[in-house]
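Only one protein chain is missing; all other protein chains are in place.
Right, chain A next:
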Amino acid sequence: MSTMRANIAKGGTMKVAKGVRGVRSVRAKASAVPLPDLPYDYGALEPYISGDIMKLHHQMHHGTYVKNFNGLLEKQADFEQKGDYASLISIQQAIKFNGGGHVNHSIFWKNMCPKSDYAPPSGALGKKIDETFGSLEALETKMSAMAAGVQGSGWGWLAYDPAKDNIFVTTTSNQDPLVTQGNYVPLLGVDVWEHAYYLQYKNKRPDYLSNFFEVVNWKDVEERYNAAT
């Protein structure tokens, strides 16, 4: 009897040589991505962002991205299992849309907090903001201008570039995650799809943006910056 079989017979652990793969399950499974809860009640960001918007935005929009993303992940696992790479590739655009929607909104909810918990940036990030933009106000003005200028649907971002050790403002379109632009770390995102503001601000995106900055959770942004640096 081989050593391995002897071990199993004794009820001991089976040592598998490096590079030997375990038995694959007959049907590859993708694990389901959950819709994350908001860190606060739907009405907690009022009057800056309405409870109606937060509820629809979270349940309908983010909820739909998660539902679609899970379906696509299952399909992808299936295609991979079958070696059907053409089909696997054909769904990547949809994965970018829906998976990106999930990634972006998951950051967004945490990037905000009730006004009562608001505090401006401090510590290393506070210093970096002043060094880079001159002041918090200057950053907010620049980020608002860029986010307001997004054509159609997309996001405004405060991002960190590890290669240059600097922070900068940029935008992405639709639900493209920030990494599609380069090896950057998203610190703060603002959703400028019309669903993010239309019910409350109608087409006045700049008004929405100035109100958004009233409820930014700079503690969360600092944590992301500290983790990246």
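General observations
We take it that a contact is a pair of C-beta atoms (placed from the backbone, for glycine too) under 8 Å apart; a residue touches a chain by one contact, two chains touch by 3 or more; residues count from 1.
Methods note: contacts and distances are computed from a predicted model.
Per the UniProt record, the absent chain's protein name among "ER membrane protein complex subunit 1", "BUB3-interacting and GLEBS motif-containing protein ZNF207 isoform X2", "superoxide dismutase" or "Cell cycle control protein" is "superoxide dismutase". When the whole complex is considered, the residue among A:Y40, A:Y118, A:F168 or A:Y198 that touches the unshown chain is A:Y198. From the options A:S31, A:Q151 or A:N183, the residue with contact to the unseen chain in the full assembly is A:Q151.
Of the candidate positions A:S87, A:T141 or A:N174, contact with the unshown chain belongs to A:N174.
One of A:H61, A:K142 or A:K219 touches the chain omitted from the figure, and that residue is A:H61. Interface residues of chain A facing the missing partner chain: 56, 60-61, 64, 97, 151-154, 173-175, 193-195, 198-199, 202-203.
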